[in-house]
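A protein chain is absent from this complex, but the other protein chains hold their places.
Chain lettering (A, B and C) follows the sequence in which the chains are written, and residue indices restart at 1 in each chain.
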Amino acid sequence: MKTIPVSTRVNGDSVEFLCAPEETLLDALRNRLGLTGAKEGCGSGDCGACSVLVDGRLVCACLVLAAEAEGAEIATVEGMAEGERLHPLQRHFIDSAALQCGVCTPGILVAAKALLDHNPDPSDEEVRYWLAGNLCRCTGYDKIVRAVQSAAAEMRGA
Amino acid sequence: MQYERPQSTAEAARLLHGATGPARILAGGTDLIVQMNAGVAEPALVVDIKRIAGLRDIVAEDGGFRIGAAVSCAEMGEHAALAAAWPGIVEGANLIGSTQVQGRATMAGNLCNGSPAADSVPGLVAAGATARIVGPEGERDCPVAEIPAGPGKTTLKPGEFVASFFLPGRPARASDAYLRFIPRTEMDIAVASAAVNLVLAEDGSVAEARVALGAVAPTVRLVDAAGAALVGTRLEEDALEALAKACRDACAPIDDKRGTIEFRTKVAGVLARRAALIAYTRAGGRT
Amino acid sequence: MTRQDKITRAFKQVGTRPPRPDGIDKVTGRAMYGADMTAPGMLWGKVLRSPHAHARIRSIDTSAAEALEGVKAVVTGADFTLPEDDFYRDVAVNCMAQDAALYDGHAVAAVAAVSEAVAKAALKLIKVEYEVLPHVIDVDAAMTTGAPVVQPGRAYENVPEGMSENVTSHCEFGHGDLAAGFAKADVIVERSFRTAATHQGYIEPHACLASMGGDGRADLWCCTQGQFHVREVCAEILGMESSQLRVTASEIGGGFGGKTTVFIEPVALALSRKAGRPVKIVMKRDEVFRATGPTVHSSIDVKIGMTRDGRITAGEAHLRYSGGAFPCGTVDMGAQSAFAAYDLDAVRTFGWNAMTNRPKEAAYRAPGAPQAIYAVESVVDELCQKLGLDPLDVRILNAARKGTKSAYGPTFDEIGLLATLEAAKAHPHYTAPLGPNQGRGLSCGFWFNFGGNTCVTMNLAFDGTVTITEGNPDIGGSRASISLMAAEELGIPYDKVRTIVADTASIGHNDITDGSRVTFSVGLAAIEAARDAIAKMCARVAKIWGIDPDAVEWKDGAVHPSGPNAGKFPPMTLAEIAATSPNTGGPIAGHYEVNADGAGVSFGVHLVDVEVDPETGATKVLRYTVFQDAGKAVHPDYVEGQMQGGAVQGIGWALNEEYIYGEDGRLQNPGFLDYRVPVASDLPEIETVILEIPNPGHPYGVRGVGETPIVPPLAAISNAVSRAAGVRLTELPMSPPRILKALSAQG
Partner (left out) sequence: MVKVLLWGSLRSATGGQAEVEVDATTFKELLDRLAEDYPGLRPQIERGVSLALDGVIYREAWFTPIGPDNEVVLMPYMTGG
């Protein structure tokens, strides 16, 4: 099997790796780059636990081939905080108890950030529909929606 | 497996033509990579068409739009002029999977995956859209309605692939709508669906109507009798009931894990009625 | 255990909502879950699974797989020694089939290879010769004499003669004279119900990393609800001594009962033993659905009699559960809990478990109770409708309370059912107006709650901060609750306490995180460990002051002279005592080991409004309120979280979740696409009302809260849908085709 060299940027850092042609971006992030924040919950795009941004677009890393990342800009949960300063979403998720087991949390945070980046003042319904592809089995979503809204309010300076 | 990223449609066609095993086009990958992860698809060649010039563009053409095969459903939703002219097509595309999936999924992939339940296909069929197909013998244009051939099958010949869609220009008093039924509010495959495309006359009556149903037959189905039931009407109750009946009569669904024959048939009629009313209102009609 | 008469303590920290200690790790992606661990020289393991619902395994040829470059070990059933004990043997056989594949997805072989891709390729090279046998999927079919037999000779002595060989156990509970009770009724309703099997649906698939050396010592990292249980079971299956196997529980990505057993862990250990290298196995989602624990599916008959004024005169239920291809005791708990919410003179429940060719049942929040209570609460609701009675008034009239002889035998002590019913009645939700096609439903819920074996060690660092070492994986924020209780008892700030979940070599045995037991029993042990440490601190200070140990007392985080006669000494704080501990006798630690009892039963009531689309049968949940007695809510955020999460799992069960089998006995929906758990846009806000009726069995009055919330949604939603649609629904899930069919049938 021929491996493919890939040059890309992950959370602002240039990285290079070799991958198998059929390897997913999720596997490359987790197994080659040691970025295990994105999780595989389903491998079919139905749970959102592997949500990352590719060139600013929210996608499931399990449904992207690693080879497609050539020349792309990738953002994962590991890049959300600036050093020890958490992103407001991260802080509000902790303060609002918006996580229990936490395995869906990285994907939900990345997805919620993508929402607020283009819609800083979403309605609850918009938050719920935007996050419909991110399954959470612990919280019933209630506290997640509240945490996104309180982070959004803080980010708007409200 | 071999992964290729051609720069032109001609190069893509050459690669497909020269493939020694199963070859697949990669646009959004939201069906292909699912199948690869599950071991259902094991292609020898994957041709990624996203770097081909023009295939990620939506451009005005002859009063209508040309939409590249690698344009994601999310990009369609963000295109204001397209969404205004063809709201039904855009809403169909924006119902596929999650936000994440819409960021990658394409109408071309949705069509070529061959599912009778594909959300973007009834709208294209109701719109009378054509697909530009590139193959070993060059380019040809083909009505979208003629591409599905049954579950998982298309009429595309070996080595052919969809490069773009063309949506025709339309008069002022025209619009479309798409509705599907799913058990949840998101994330499901359509159990039944209906797209309605209307052009209204000056007096507000329906001048032209095309109705397409999804998930109720081996392929998406254009129901001429359903369109005919609306022409000349203002969507009065009897016209809507005639529409629903024509739709029910056109259904030939299956019983499966997602729905029963009885349920799909009944709901197809309900959705067609509701979609017709939405399209009518969008086109400026008043019931 | 000392029973607390009245808990009137004013808490300083318990009941507040500080940030959880694992918060930052979990929001930054740093937290390590089952699949996130790697080891040098690690191999990838993959499991081959039966494509047949039932088949005899004639032979397995692994030679071609073994010959593939990069394959380091292959194991089959022959590599496991079967334990003698039934419980362990069933677990072992479920992990790796012996002579027969008992369900679609049953493991038949496994490989370890240098990469996942090689392991996958190797699986294709294993040749299994199957003799396909007739299968049975449905519980009622399995109970018919002449049905295909899943496993012969597995019936307990309590199964009456002449039943199908699939019936493994029978139970009966209740008291009073049923015939006399029904004779007193003005109306009797008798209904049959069916509930589909559902899956816990945790987002994290099972994953483990095993490393076993030639000396028989092994380390295992895995996502589990109970690392000690994993150790016992794996040691048993692999013929190891428990102490030679160290199990570390990773962060766990959801369990809900489904991670209380093992599936891949013994397989990874066996592969590692054979290959002499660490082996990691991570299940794919379809494997999780096909081969790990769904709930039982059930078929239930309920008969209840009621007087015109709403008094229940008699209740009877027949419960037929199937826990898959092995004997299963879950029906016992269903039969005990069915009528738990009621004060009845005559009640009887009968339960049967029958084997089917489905995966082995695993616990799921309050196992057995949701199905039984759904059926009973549906019939109570129908009686209320028939008699024109308010369903909440009828529940209040018949509610079990202190002194009630419960339907399962014992007499209730302090319980919170009446208080939750009254809170529901007083809540604005109950009287809010409803629109067309809308209906309101309610249901009571119940769970026993357990305590169990628990060890806690508390170490005081010289700087006056405290580490708590406990042994129960944190599945819902328990580290925060335990730190809060310890901080409260010690009188030091919450952020001076760190609670960690230890591996099996670092602390004594702890039972699984199940039965809603952790906040109750680990909390209790942490409080007692703190008291142990306090006693030691008092003794040290008495020595320093040169006075009698009885002459000092602990108050507000410091040792004080107990009275004016003890002498005049400035109080010594925990930090000061810790700092001098090297000089006064060495480090100070507190510990406590117990098999905790007195968990205290739990009741809840749920209220829900739905709207049913009469043309499509679609149900929209409009409003949802949970009322539950928590005893004492230690960290109210996570109590609410349990109530909300459980409610939403129950909503999924009621409306859409189900195991769907084809004629061939294969599972048709082994993925999140067609196994439809609720998504965010399906749901309204889930409002919560916490009641606090202290549990006399816990020093702070805590009751477990985790399981009860999944019980009421099934009937609450069914009752709401039935009222909105004007037709009684009796089968779960109430998928749109089922509702539309019921609507059409009524015309």
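By our rule, contacts are C-beta pairs under 8 Å (C-beta built on N, C-alpha and C of every residue); 3 or more make two chains touch, one makes a residue touch a chain.
Everything numeric in this text was worked out from a predicted model, so none of it was measured.
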Q: List the shown chains that the missing chain touches in the full complex.
A: C
Q | Contact residue for the chain not shown (choose from C:409, C:549, C:662 or C:726) | A | C:409
Q) Of the listed residues C:81, C:158 or C:243, which contacts the missing chain in the full complex? A) C:158
Q) Where the complex has a chain not shown, which of C:130, C:173, C:289 or C:700 is the residue touching it? A) C:173
Q. Of the residues C:256, C:446, C:554 or C:603, which one touches the chain left out of the display?
A. C:256
**Q.** Residues from chain C at the interface with the omitted partner, ascending
**A.** 3, 156-158, 170-175, 200, 256-258, 260, 329, 332-333, 336, 348, 350, 363-367, 406, 408-413, 447-452, 514-517, 595, 597-600, 697, 706-707
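Heads up, the rule we're going with is that only the chains that are shown with their structure count from here on.
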Q) Should the pattern of chain-chain touching be classed as line, ring, star, complete or other? A) complete
Q.
With contacts counted as defined, which of the two, B-C or A-B, has more C-beta pairs across the interface?
A. A-B
Q. Where the CA atoms of chain A average out and where those of chain B average out, how many Å apart are those spots?
A. 29
Q. Can you give the whole-Å distance between the Cα centres of chain B and chain C?
A. 44
Q. Of all the residues in chain B, which ones touch at least 2 other chains?
A. 38, 185-187
Q. Do you know which chain C residues sit against two or more other chains?
A. 672-673, 678-679, 681
Q | Touching residues (chain side chain C, partner chain B) in the complex | A | 120, 286, 615-618, 655-656, 660, 668-669, 672-674, 676, 678-679, 681-682, 735-737, 740-741, 744
Q | Residues of chain C that touch chain A when the two form their complex | A | 17, 19-20, 22-33, 35-36, 116-117, 200-205, 251-256, 282, 284-285, 475-477, 637-638, 640-641, 644-649, 671-673, 677-681, 683, 685-686
Q.
List the residues on chain A that touch chain C in their complex, please.
A. 1, 20, 27, 30, 35-44, 46-47, 49, 76-78, 80-81, 86, 90-91, 93-97, 99-106, 109, 124-125, 127-129, 131-145
